[in-house]
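Before anything else, here's the structure in question.
Removed from the display is one protein chain of the complex; every other protein chain stays in position.
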Amino acid sequence: MDLFLQQVINGIMVGSVYSLVALGLTIIYGILGVPNFAHGSLYMLGAYFSFLLVTAGGVNYWLAILISMAALTVIGMVIERIVFRPLVNAPHLNSFIAAIGLIYVIDNVALIVWGPDFKRFPPLYDQLYHFLGVTITLHRIIIVITAVVLIVLLELFIKKTTIGSAIEATAQDRVGARLSGINVTRVDMWTLGLGTSLAAAAGALIGPILLVYPAMGGAVTLKAFVIIILGGMGSIPGAILGGFLLGLIESIGGAYLTTNYHEVLAFGLLVTVLAIKPTGLFGKAH
Amino acid sequence: MLFQTMGLTKRFGGLTAVSDLSFGIEEGQIVSVIGPNGAGKSTVFNLVTGVHRPTAGRIELMGRPITGLKPYQVARQGVARTFQSTTVFGQDTVFENLVIGHRLRTGSGLFSALLVSGRERGDRKKSMAKAEELLSFLDLEHYRDEAAGNIPQEAQKRLSIGIALATEPKLLLLDEPTGGVNLEEDDSLIRIIQKIKASGVTICLIEHKMKMVMGISDRVVVLSYGSKIAEGDPQSVSRDKNVIEAYLGPGYAAKD
Partner (left out) sequence: MNTSPLRPGFLIPAAILLLAVVAPLLSENRYLHHLMIMACVWGIAATALNLVMGYAGQVNLAHGAFFGIGAYTSGLLMLKLGIGFWIALPLACLTAALFGLLIGMPSLRTKGAYFAIGTLCFNVIVTVIIDRWENLTEGQRGLLGIPPPSAIPLPFGLTVRFDNNMVATYYLFLIMLLLTLFVTRRIVVSLMGKDFRAVKGNEELAASIGINPFRTKLIAFVTSTFFAGLAGGLYASYIGFLSPDISDFHVTFEVLIQVMFGGIGTLAGPIIGATILPVISETLHALAAYRMVAYGVMLIVVIIFLPTGIMGGLKIVWTKCITRK
């Protein structure tokens, strides 16, 4: 029972990070129609930036997260401008491949600049709490709370701001949005910035728990794709729910189905779901 | 009857798009399905061609059931269609579009391809002859080697009809054949539809331009909110009280 509860709590923690990453990915897909394979690489950059700010810059952790998010917003916008915008009218395959090209560029620039070795954050909020036979560090609690706050903020941003409603309108009907005077090109740029900043936040939050290294984004990207396919590509609630669900499945499944294969549980799940329902669990026919 | 539907019904969730629709088409006729926007016309086509599965009801072609077949199987049974938004293979030339249209009348598969069998050569010759024939039938010769995506909208409309005709259908379904083209161009498309009828192909078309329907249809079926509200020859349908109400709103028919 304790093991189970412990795994549930771990699952929620991992799931909240998954949700953030998947949320960014799904809004980018919803607006640009691009599966941004490089999303995990940007998450990795978020982790590195905050790591460097904290260790080399001596910056406060929370400030470091904010700066990383801001920096990645800009990087996301630049990527939209120079990589995805020229491909807006090209076949989808082309933006798939451009995104793969981005992985090569970002991951290897990180490798050149920071080297291949694993970086570890200095101890931050590592106080331990015990209850109901479960042990949890403060940082894990902070991750979950911060992720939830960010998710709520995103929701408010979309519902309450002009930029947000422009994004929502474009997601629903790009042509209609353009006809009603929304600058969809600018929406593309904002969306990539926004989605990328969420990936950065996720990287910065999880960084102190995991290790920071150039290839850390690969598996996360794939898992985020699993989540948004299961939750319906472009769907915000689907990404949030799917994120927590996958976190729980992995964490509980990993504890009980102690096989060598728990890290591919997510991918097996996806392949199985797609085999049964080709448009995903909550996906529409087209 | 060449074609008929019996009790055809389609529900999407709670919404009934087509409700208990029965109608038939005699061989060699032009039958139009009309109705206000949202009446369920395109859904009828999608049910007939297997894009959607009917919730209930039967569809028959020459007395054989074709209900629930997949789109490619329906095509092989002899039902060809065009789409509401003009649909051609934009990257291929006009000629290649017509060649591929004839594909279902040819049998060559992977192994004929690998062996370049006599069958493959014969099939290719046959398809090209069909394409040439359709080029002149549809007056598309001067666009022969142009990419289909680059020719004018009205010519693309004719080409999309040509692709469907290349399958040598018994029944041709035309989804708003004059949609999106201007009035003068309507005439050339109407002439083509009449030529197709003269060549012995049965036609069912969806339209909302009433004028055009009245001129060329043998019979008209009127849908409103998924149900058939009238059926008959164009003159009687155009005087029908229910039809006038459906198009112009209640009240108009009473004043008449």
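Every chain is named by a letter (A and B) in the order it is written, and numbering of its residues begins at 1.
Assume a residue touches a chain if its C-beta (ideal position, glycine included) is under 8 Å from a C-beta of that chain, and two chains touch if they have at least 3 such contacts.
Because the structure is a prediction, the values reported are computed rather than measured.
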Selected residue (touches chain absent from view) among B:T55, B:T106 or B:S227: B:T106
Hidden-chain contact residue, picked from the options A:L45, A:L87 or A:M216: A:L87
Options A:V74, A:L257 or A:V271, residue touching the unrepresented chain: A:V271
Contact footprint on chain A, counting only the chain that is left out: 29, 35, 83, 86-87, 90, 92-94, 96-98, 100-109, 111-112, 222, 225-226, 229, 233, 260-261, 263-264, 266-268, 270-271, 274-275, 278-280, 283
Absent-chain interface as seen on chain B, which is shown: 49, 51, 70-72, 75-76, 80-81, 83, 87-92, 96, 99-101, 103-104, 106, 108-110, 112-114, 116, 120, 123-124, 127, 163-164, 166-167
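What we mean here is this: only the chains that are shown with their structure count from here on.
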Distance between chain centroids, defined by C-alpha means - chain A, chain B (Å): 46
